[in-house]
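For this view, one protein chain was removed and the others were kept in their places.
Every chain is named by a letter (A, B and C) in the order it is written, and numbering of its residues begins at 1.
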Amino acid sequence: MNEILAKLATEFPGVFDAENPDPSGALVPADQHVAVAAFLKENGFTKYVTVVGSHYPASGDEGVAEYEVGTVLRNPTRNSFAFMWRVRIPMDGEVPTLCPLFAGADWQEREQFDLVGVRFGGHPDLRRLMLPEDWEGHPLHKDYAIETAHPPWR
Amino acid sequence: MEVRVPTRPNPHLDIDAYDADADLMALNMGPQHPSTHGVMRIKLFLDGEVIVKAVPYPGYLHRGVEKLCEKLTFVQIIPIVDKHDYVAPMTNEQAIAVAFERTLGIEVPRRARYLRTILAELTRIGSHLLWLGTFTLDIGGTIGGGASVMMYTFREREKILDCFENLTGSRFHYNTHTVGGNRHEIPDGWVDQVKAITALMKIRVPEYEELCTGNEIFNLRTQGVGVVDADLALELGLCGPNLRGSGVDHDLRRDQPFHAYDEIEVNVAVAQGGDCHARYQVRIAELYESIRIIESIIDKIPDGPLSSQRPVKSHLGVKIKTGCHYHSIETPRGELGTYIIGGGDNKSASPYRLKIRPPSLHSMSALPYLLVGHTVSDVVAILGSLDPIMGEVDR
Amino acid sequence: MGVDETYRNYEHPLYASLEKMPGITVGLARLDQLLQWGARNSLWVFPMATSCCAIEFMTAAASRVDLDQMGTIIRPTPRHCDVMVVAGTITVKMAPRVKKLWDQMPEPKWCIAMGSCAISGDFYRDIYSVVPGVDTICPVDVYIPGCPPNADQVMVGLRRLQEKIQLQREGKWVEPDKRPDDPRTILPEIGLYDRREDDMTERQHEASRHLGVGGNESRDNDDGVISHQGGVSETAGGSTE
Partner (left out) sequence: MIEQLSNPWIWGVAYGLPLITVLMTIGAFATWWERRFSARMQNRHGPRWVGPQGLFQVIADGLKMMQKEDIVPREADRPLYRLAPVLPVFLVLATAAVIPFSGYWDEAGRWQAALVVADLDIGVLWVLALAGLMVFPIWMAGWASNNKYTLLAGMRAVAQGVSYEIPLVMVALVPVVATGTMSLSGIIAWQAENGWLVYRLPFIGALSFALFFLASLAEANRIPFDIPEAESELVGGVIVEYIGLQGGMFLMAEYLHTAVAAALATALFLGGSHFWMLPLPLYLGPVVFAIKAGSLFVLIYWIRWSWYRFRADQLMELCWVVFVPASLVLVMLTALQVWYEGLV
């Protein structure tokens, strides 16, 4: 863990901190997202694990509603561990896609787009994955009521 | 039979441009189809019987559990995740329990860790048995040799379910794991029951092998079909037997030990080739390995408490630390991870966001790459060999 | 049986003479018993197997319980089947397909809701994508409770269906009171239900009251309220011919 963090800290100064790392994963600017993933892939983190979007509604009058996208990669060797970092974007922003790097990102990002509503820029086929095509809204929004009716079926 | 050179097909093939004359036949498999292992729909574009493009549509079992989990506490979440991978519910509980324990820094007593290891391995046997049954069912037909193998594997799986029922009182959805330990004390005679199962399985598994690889048609149907190379497998995030079938020596039981796996030796089964037959070989080898692991520790279950936490009705008092946490264990299908974002502003005992990282969804996302160039008959073989569980894919 | 009554001519002299033939009523009654016996003892199952219950349903067909004992075999196509066993959660995305497959089954047909998800939606009932019970889509004859029900309970459910078919064909079936005057659900006091909309329960009760078993009469009473709910198809052939 420390080894790769040290490498990342020299490659991306100011983003990763090797001395006292953020246990939740470093916050990476959206424009360096793909570069970090590519660097990690070259350094042994070849297994794509998951991408998680979450919605942070605006708090108070000042705040901006944001999406946070966490990405997890893993090195498939002995002493394997999962490495994760996060990207925060405003709700109308886009996270660059990892599809060219990891084929598995295709479906994962579609799922997060479907459920959370994060848009992934450059995704070749950003459709809904889980819900029907004509669904309105993104269920994992914090302001989406869980009991939302969907006539005629419920 | 020579192995087809895996060239990576384009899953986003523009079918209108490819097929300007509209000669291709679009065939919908599913969502209700005998071989889609639940409710899965695959749209196949066929040139004759050869697949040009395959578009899977999951989501027919999307039950919105992640939304539900944001409103529940730990105690309430654990029985719910039982229903995801309904072939191996035990490891599902373990995954979420381990994730919470690691997030909260709760120590699990050694006795509970050993018990969990045994339960996980028994679940692996049961899950692989069911997989073997349904896989041969796909290849051999519901009225045919496959059905016979399925009946045999279900016969043995019943014994394992009896064993679980003896321990937890439930056949299917156990709710036996809690944060910090296990709920149910080992009953009298349970250890002997487990020993009887392993002794029986040591006789039965060679019989299954004889029924499968002893049959030339089985080999013909599986060898060289659905090849996924190691690079693609890793990129797609395949895990478990599907990844090891592609020749990647990676198993979380050994590489990132949980439960009691740091105290016992795990031999990881790896097969080369990446086709359906390799995945079959890995699973059969894992059956032997699980039997061996259970036999090696069944007599060594240490004494002591089963849980480090006081039994409480609700963990409402326990707050998850703020921040993101990702923890995963190896289930029969591979890496089952849980990504937890701790309760917003430390006010809630429920997670702010909880994402299950299901191994089956990644297996499913391999389908557009694997199916192209094969025939309709191979679809069921490939789908069966990937061992997807739709409850886990859709959640 | 979809016999069109308009083509029957009871005035015809042949009918009158037939009616007076000695033993004809007894013979017809025997014939009807025979047909009823046949329908009862050969229930071919179409498994609408979606989730966990599907595994228990497979177990029921496997060697310990063995549904084949009572002549039940599992066919994958709705055209060959008499009973649709809904085993598992039905989601909004799946519901149109369930309805379509149910319509494709030829009469006479029955439906069994297996497991709590199919009966009521279980704890997924309140979730945006889950249909609260399959009886909001098609009429259900037998409910098999459990999560999932044990494999032998499936066989018990099928035996109950046999009893029901026998009673129905003999005209002795009494429709149980499915619609109490004051429908209510006792909700557990956990955090989830605090935010339940006030009219949510009411809406779901409304949906299940107008549909399901014996829904035809109630549909006639208040007209058109449930037009969007699908419900009992007029005939299965309606969609195809």
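Everything below uses one rule, namely that a residue touches a chain if its C-beta (ideal position, glycine included) is under 8 Å from a C-beta of that chain, and two chains touch if they have at least 3 such contacts.
Note that this is a predicted model, so its numbers are computed, not measured.
Although it is not drawn here, the omitted chain touches the following shown chains in the complete assembly: B, C.
Touching the missing chain, out of B:166, B:215 or B:308, is residue B:215. From the options B:267, B:322 or B:377, the residue with contact to the unseen chain in the full assembly is B:377. Only one of B:33, B:157 or B:395 touches the chain withheld from this view, namely B:33. Across B:144, B:206 or B:302, the residue that sits in touch with the chain not pictured is B:144. Listed for chain B, the residues touching the missing chain in the whole complex are 25, 27-28, 33-35, 49, 136-148, 151-152, 155, 211, 215, 217-218, 220-221, 375-380. In the full complex, chain C touches the hidden chain at residues 1-2, 34-35, 37-42, 44, 62-63, 66, 68-71, 73, 75-77, 79-80, 82, 106-108, 235-237, 240-241.
Assume only the chains that are shown with their structure count from here on.
Viewed as a network of touching protein chains, the structure reduces to a complete graph with every chain in contact with every other. Between the chain pairs A-C and B-C, more C-beta pairs are in contact across B-C. Once the centre of each chain is set as its mean CA position, chain A and chain B turn out to be 24 Å apart. Our note on geometry: chain A versus chain C, Cα centroid distance of 45 Å, whole angstroms. Residues of chain A found to touch two or more other chains are 130-132, 139, 144, 146. Multi-chain contact residues of chain B (touching two or more other chains): 59, 62, 64, 67-68, 71, 394. Of all residues in chain C, only 92-93, 95-96, 126-132, 136-137, 192, 195-197, 200, 203, 228-230 touch chain A in the complex they form.
On the chain C side of its complex with chain B, the touching residues are 48-52, 54-56, 58-59, 62-64, 74, 76, 88-89, 91, 93-94, 97, 101, 123-124, 127-130, 147-148, 150, 190-192, 195. Those residues of chain A that touch chain C in the complex are listed here as 130-132, 139, 144-154.
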